[in-house]
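One structure is given here, and the rest of the page talks about it.
Note that one protein chain is taken out, while the other chains of the complex remain in position.
Chain IDs A, B, C, D and E follow the sequence of writing; residue 1 opens each chain.
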């Protein structure tokens, strides 16, 4: 079965950002996303939220251009003040049109 | 330490498919898998299950050929009627024989 | 926005290893990590822990050299006796310095 | 008591109001919901309590006295999925899969609706046969199996091997807790039962208190789906209200014929009128892939459940009074 | 009773000791904590119980009798965020964002502190006006809104559109359960209330038992953050103790002036003195990104909450006695 190559954008952020970030993703062109409750530690040691270290991981399969937009937006809007990271991976999917 | 390159197949599907899909994976040659409870939104907006948007993510490290088989099977058997996506990533592992 | 390419190391291990492994990661140079509670099946069928199959997934974005160190350490220290797997993926991040 | 005041009593019960609060919360777009494990945990407790209490009562009841009621219950389990299926197929012109899928829900029973009926009857000062939980367990699965078999036979698409699903239904949470509880309650005997009765008594305060929290969450879940009413269209909305009345009446009549009290008739009628939204959905989902889950779940959860809680139960009660059950 | 013995009674209450145990557990680096869903579930139960009980009481109280107390409560909701803000801005020289962020916490109220006050007053053999939960609901949100508005106006950085946040606060868990519970408790009437009273009664054993477990976990959460005391510095530590005393005194006086009993004055004072750590934090976090959450959460949770539980409440009680509330 032939596949197309797309980008998987992964965000890890403090729980309170789950909704704002998903809204942003949709606005920037993501057709869907998957959210996982995670916990973690990083360099910022920000203790927001009643129980510290409670984060969400948001994953979205998108086109390269949308991926750029998201990374761009997140690092501009959220990096300065929030505990959040973002990274991008190459993925192969079938029915690529579903994600674009 | 030298590593071999394999495929990580990731499925996100409505919870009710957790068992059928894991059975299929094993049948198609996966030596193991990891399941995560997630929630998500996609294009289909199917509201199956009492609490909508409750999905499972199933990840399995497999050989390229098994990966093809899985993608093939899933898109044929499940895409038409179920809320499910699948994507494949390249991963490097040690002791590759464990997964083949 | 220009990105740098780093490694995402993913460990899946029985829950009891969550702390030892995170300590090891930090010691080996990881600047942070994200932990997810997962369940899974593998080839070893070890039934440690009251509820079998309860695992943790530990993900860490690190430099290639740190990634090697981790894979090396884990396969030497934990593979023989514990239910654990590790795999490495290429990821693109912004502000690479955060992870090094 | 006049129907109006009966309705009012019912509308102002903590159960109904907690459910209403849940719906309201979702309508004002509140993101509040009960933690998943708590919701599940309360469900486990309620079902186990039903079973234990039923078993303890069973220990007294002469088995023969249950024969007829059990018979009509199983009969209801065979009739209701078929009536639902054919109404949907012939009048509603739904696909075999959709018809069978929805029929599986209405052929089974909703334990919470059952509890609401029991509580309502008690608040009317009437008693209910102690062995009703046994009937609840009997009505749980036959309807699902019949409807799924029907769908599997009629549908052109290959559908997943049905036997594994039959097994899943028979060993699902509800059956384990209900049947298991019945056995335990039956075996432990008077003294042991009295030790745990205040905790598990379905008339007790813990049961009633937990029930409110459970209905609060059910209201949230239902409120979440109100939007789907548009998707299912007027036919299914009518179906979700009228079929329960038909099934409910049938249940009351058969119950009366089997010699149940007015309380028992009301509860049996409610059981027949209710639609499962726990056991049926996953079974249907895996067996009949091309049945649209939005249809069945919206009908069972967003139309029939609230209807029964608010108006259905009092109606079945009135019918039970009319048929002159003592 | 002498202040010393009052303090002692309070120190040896199960609530205080459970909280202390939680802190201790963290200090000895225990990894124990209550399962997340259980902690959330207990919170839901406590708030819903508060609401229901308050509503049931409200059914008796002549609405007029609440007018004045309600008035002064809203007044407190407007004064306390402002006083907090200006103390931090002028005396503490904190940024607008930080000042507004912390002020939002102190302008709102902590339900658990409220409960502790109610329990304390009861243990002193005094009664509390039944409509206090209504005041609790009234005090929940105004302070947060005022502080956030203040921060949004004054801050140079663009801050997230505030309206969505106002809505989030108004529809948050606390409001749904408290206001919803009040409505239900008010509507169900005597008989229904008595059915569920033992389960939801805030003087009942289930409530008190669950409260201990909740404070155990709160102690763990607070103990987790003890280390942050260094980060916030002496000014905020003093602020977290002195401002509550000021707000508490103000609350007692206004309560007395509005005709509350000594019990009512103590509870209202405690409400004014308490700082929210549930509703406020997320609202502040998304509206004022450059407010440091470590400041506000450490003050509310690690300084003010324990202070109120251990010493504050008895102090407000003494003040209430002094002002000669009957």
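One rule holds in what follows: a contact is a pair of C-beta atoms (placed from the backbone, for glycine too) under 8 Å apart; a residue touches a chain by one contact, two chains touch by 3 or more.
Note that the structure is a prediction, hence the values are computed from the model and not measured.
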item	value
Displayed chains contacted by the hidden chain, counting the whole assembly	C, D, E
Omitted-chain contact residue, chosen from D:166, D:196, D:310 or D:323	D:196
Selected residue (touches chain absent from view) among E:21, E:75, E:124 or E:237	E:21
Missing-chain contacts mapped onto subunit E	12-14, 17-18, 21, 24-25, 28-32, 34-38, 41, 205-206, 208-210, 212-213, 216
Touching residues on subunit C - with respect to the absent chain	14, 16-17, 20, 46-52, 80-82
Chain not shown, touching residues in subunit D	35-38, 40-41, 44-45, 48, 167-168, 171-173, 175-177, 180, 183-184, 187-189, 192, 195-200, 206
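The criterion applied here is as follows: only the chains that are shown with their structure count from here on.
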item	value
Where subunit A and subunit C overlap in contact partners, by chain label	B
Per Cα centroids, the chain farthest from subunit D	C
Pair of chains joined by the greatest number of C-beta pairs in contact	D-E
Farthest chain (mean CA position) relative to subunit E	B
Averaged-CA centre spacing for the pair subunit E and subunit D, given as whole angstrom	41
Cα-centroid distance, subunit B relative to subunit C, in whole angstrom	20
CA centroid of subunit B to CA centroid of subunit E, Å	47
Interface hub residues of subunit B, defined as touching at least two other chains	36, 89-90
For subunit D, residues contacting two or more additional chains	36
Chain pairs in mutual contact under the definition given at the outset	A-B, A-C, A-E, B-C, B-D, D-E
